[in-house]
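Only a single protein chain was left out; the remaining protein chains are all shown in position.
Right, subunit A next:
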């Protein structure tokens, strides 16, 4: 599988993502600078975390107008797969490819910690190989991770089985206490209606090797890889 990892000024999880995809999952990875006009014919475009353009104005607001994003939008329109983590999720929302927005964490603090997330849907190929309700142990690191959408949009997401992950406690309960940032309905990640675009705040690429605490992230990344390798 070929993965193109986008890099913006201020991206800081790009190297982690490239490491996880290439060294752990053995995908063919191409780093793509935001001013490039060639996505290198990927099966998947991965938009990593960080603080693109210093998070100025709003997280992801400037990055969405980078030259390469025209190619990304065209790739998505053709049915290409997009995977955005943290700032990548924020960028996908700013582009309007995913509904909603990410607001400042409810308690204002920047949160850098391990959390539990529950697989809320196995509809899309990003989670199809996981068991529904499986708990994954994955870190978060964000100041603006509070998922927000109006009630109608939230209902639509749930009706369409588009909520991929919810924050939960160790027993899998998506309680308020286990919701680190105040996200609406404990949402940690969503897909688009077609199930080809995933955005999530937690960082699977940071838990890709046992030495770093868990391999749950690698398990998650491997789902879409298996799907796209089969398709190829």
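Basically, a contact is a pair of C-beta atoms (placed from the backbone, for glycine too) under 8 Å apart; a residue touches a chain by one contact, two chains touch by 3 or more; residues count from 1.
One rule holds for everything that comes next: contacts and distances are computed from a predicted model.
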Choosing from "Cytochrome c biogenesis protein ResB", "Phosphoribosylformylglycinamidine synthase subunit PurS", "Large ribosomal subunit protein uL3" or "Cell shape-determining protein MreC", the absent chain's UniProt record names it "Phosphoribosylformylglycinamidine synthase subunit PurS"
Using the touch definition up top, pick the residue from A:2, A:19 or A:58 that touches the left-out chain. A:58
Using the touch definition from the top, which of A:24, A:73 or A:103 touches the missing chain? A:103
Footprint of the hidden chain on subunit A, which residues? 57-58, 61-62, 65, 93-94, 99-101, 103-108, 146, 148-150, 182
